[in-house]
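A single protein chain has been removed from this complex, and every other one stays in its place.
Chain IDs A and B follow the sequence of writing; residue 1 opens each chain.
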Amino acid sequence: MSTRSLTRHNRWDIFIHWFNAVLWLFLTATGLALIDNPAVNPLGQRWPDLWRGILGGGGNLLVVHEVAGVVWVLGFVAYLACNRRGAAFFLREVFRVSPARDIPWLLKKPVQMTLGEAGLRWLGQDPTLPPQGFYNMGQKAFAQAAVAGGVGLALSGAAMLASHLILGPGAQLLVSWSILVHYLCAGLVFAGLLVHVYMAAVAREERPGLFSMFTGTVPEDYARHHHRLWFEEVAGGPSRKN
Amino acid sequence: MATTSDLRLTRRGFLKAAAVAGTGALLGSLAPAAPAAARAAASDAPYDRSAFSVCDMCFNKCGLIARVRGDKVVKLDPNPKFLKSRGMLCARGNAGLRQLYDPDRLRYPLLRQGERGEGKWRRISWDEALDLAAARMKEIGEKHTRCGMLFTAGSDMQSGFVQRLAEVYGSFNVTSHESLCLVSNNRGFLDTFGEVPFPDVLHSKYVVMAGANRFEALVTPDSMDLMTAMQNGLKLVVLDPRRTKTAGLAHEWHPIRPGTDMAFMLALAHVIVGEKLYDAAWMEEKTYGLEQLAAHVADKTPEWAAAECGVPAADIVRIARELAAAAPQAMVYPGRRSSDYENSTQIRRSFAIVNALLGNWDRPGGLLAARQVGLKGAFPYTAPWYDDSPPERADAGRAPIMFEEEGSFVHMREAVLTGEPYPVKGWFIYKTNPMQTAPDRQRTARMMQAMDFVVCVDIAMSDTAWMADLVLPAPSYLERMDPASGLQGSSACACVVQRDPVVPALYESRPVFDIVKGLAQRLGLGEFFDFNVEQFRVEQLKGLSDAARALAEDGVYYNPSKVYGIYEGRAHKTKSQKIEMYNQRYAELGLDPLPVYAPPAAAPGQSLRMVVGRNALVTHSSTQNNALLHELVPENTLWIHPRAAARAGVRPGDRVEVASPAGRGVLAAELTPDIREDTVYMLTGFGALSGGLSLVKGRGACLAEILESRADALTGNAAMHETFVTVTRAGAGKEARS
Partner (left out) sequence: MKTQLAMLVDSSKCIDCKACMLSCKVANAVPDGAWRNWIKPGAAQGRLHFQPGGCMHCDTPTCVQACPTGATFKDPADGTVKIDRSLCIGCGNCIPACPYGARYRHPELKVADKCDFCAGRRAQGLQPACVDTCPTKARVFGNIADPESEAGRLYRENQSRLVRVVNARTDTKPNMFYLAATAPLDWPVEARMPSAMGLMAGATPVLRGLVGLTGLGVLAMLGRQLVAGGGRGSEESKEDAHVD
């Protein structure tokens, strides 16, 4: 097997990924703890009580969450400003969906991951999965959700922060709906996050992907196997292989 | 492989976390501290100190406890030990700190530049101001005799010092607010009972209240006691052309025709006398003139009265009988403001006579004599004699039984305008605002224009100050040390109050005592002011051994003096030495010894009678610029009955022009069935001219501008219900402005 490496992520990609991960988890944890209404409490009463106890009250929790949110947005602004090409590449790739290839892939992959090839055959499906590009459809779906959700969270978060600091009473409708949007976006992305974390950190076949989030590179074989279309683009395809 | 990447994860992860944490900390320190949290505690923080004082938002002088945080007064609380107010502080009292901190307050002496009323001022120093004023006063004294100076002081604990200055300066021409208010009421009761009584509402069982509006025109303890007594079974009957809150809360309200109260009272007397519902022995012992009264009211039947006043005859009879049944714990409430009709004194005489018939003098639930308070006069003096002084005050001779020490503002104004009997060319005004509180504002303006020199001492640039030559800033009550003052609280108490500054005087304000002392010194009269307020107070309290301690510890001193039975074995200060229902002195003076009814003037054409009244959130013309009160009463409106409005083509929300021969004004119309069809009403004190009253300049309309200058025939008390006005539509909604 070839042990050549292909560069997959640059420093900014790596930075923004982990920056995102840390802050998102923190924001999710504190955000969920900010909800304290028996009709809503998604994790029950204990979660908000725990965090408020740790931080010395809901007021401190709110400040912590707001500061983290602002930091997160600023980080992203810096990422976009200093890495325009990389950000554009990412968005291009993430939103480049080829229905003929990607939909079947997206439908077959979960079956393959849970029931194996046998499972696919049992369902009468060709166990071969269509070739994928830089990102597979699973990654793209999650990334799309994360981008949309992130924008939603940022805007609704900004609305709530503005309400807290500067807005007048006329903005109540905006703020009330912002809370809902914030909640829905967070819940949606979190659902996808579970799969992402499993696939990235637990599933063995994706291990090189995980390492690439530190090293920035993936082995050629991995690229050829998992992201064939990208491999062919950058490494020139089978005719270029030596 | 896994190990290496783990290490890398650890290193990278740590670096990233550190970067994030650092950024977070930096930004956290920059992020605006949640403004809510920062200010959460402000109004909840404990008060640093408390200090006694006494409210000045109206004349009642309710004891209060001022709460201070740092150097700011942040709350005024009632003094729970203050019996006269029943431990309360009303809306205006609570708003008092906005008088202290009113941004429009006068700050330093101002000298007029330009024309009177133009509003151009130059700031001068106190020395310059006092030198100037003294010089002008001296000039006027030399040119026009000392009576060429008029002194007018409002209701204030330091007004006595203004009177002292007037006396030693040598002027007889001293007026106050009283002749725009209640001198005719005082006259009527004084001439019946020998002194002005205080009603014991708390212990009364039946009150007929004609015109007074105790649940809005708050008087302590009467207003509070009235509600308590009603809860305990007192029946309240209100006669008023308006359904005031008092009328609305009363058991019975009769929309009596304005100006006919006397007919009602004479008819009550007719029933009580005719059916012998009085205590004959008591009447024999205590009163004079029953026979004459009986003859006088023989033909004043309830039917006759009903035709005059509009209250059904059957009700008049019933009320008379109910009053008599409840007697002696029954009364016709004396009221205060009687600046209404040209026969105002005689109207009050009729009130007093019914009270006499009820035998309620000096007894629980009736009319009480003044209680002993015990303050002494301080630093007595003999005023110097000025050879060239005219024989009398300038308004003398125009009203047969005018109070010498009060005079009549309306007549004094005529004297100034006509220059008869002699010129009055200078005016010292303290804490009163005749431009707004005297009828016929244009006339008052001409009076001011006729003066050579007008100095006005006030806390705000009132319309009167606006027209003055020299304006001197005085401090609010919370900044002042005041002499002791005795208060009558009927059965609640007889007490002494005083003031000490809660906070130091703001800006360059000086109490009027300092001003008159400064003037006196410059006029060579310093010997009459050879003391300070503190010393004055010590003298006042000399006879009351416990007073100083009580005032310091409780904020008030009570004299546990007699409440009832004060007149046991004592003569009334009348000719007969009894309660004179038939007034012999009046007879001698050629005045009606018993009140003679004359129907009020009929309204010319479609015009409507204007009446004056009060509101719990407004004190005359002195509180309109208070931001807190302004929020609740930003301007006045014209109460007009819907049918009268319809006849004038006025719809709800319209603005109307109200015009009389004296003047006109434009304000919003308030269509309401709570007023008689033939009557209209608007609050005093709005439509200000002064540019120094930012909240009330041009807001609403000025009642004084519209009221004609009339006076009670006997005392010269202003008669403010004798004006008929036309009401015409001035525009929809906010179109027209005055």
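Please note the rule applied: contacts are C-beta pairs under 8 Å (C-beta built on N, C-alpha and C of every residue); 3 or more make two chains touch, one makes a residue touch a chain.
Nothing here was measured: the structure is a model prediction, and the numbers come from that model.
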{"item": "Which residue of A:29, A:147, A:179 or A:210 touches the chain not shown here", "value": "A:179"}
{"item": "Residue of B:231, B:382 or B:545 touching the missing chain in the full complex", "value": "B:231"}
{"item": "Touch with the omitted chain, as defined above, among B:494, B:594 or B:617", "value": "B:617"}
{"item": "Touching residues (missing chain, whole complex) on chain B", "value": "34-37, 39-40, 42-47, 74-78, 85-91, 93-95, 97, 215-216, 218, 223-224, 227-228, 231, 245, 248-251, 616-617, 627-629, 631-632"}
{"item": "Sites on chain A contacted by the missing partner chain, in the whole complex", "value": "2, 34-37, 39-42, 48, 57-63, 110, 112-117, 127-132, 160, 163-169, 172-173, 175-180, 183-184, 187-188, 190-192, 194-195, 198, 202-205, 207, 221, 224-226, 228, 238, 241"}
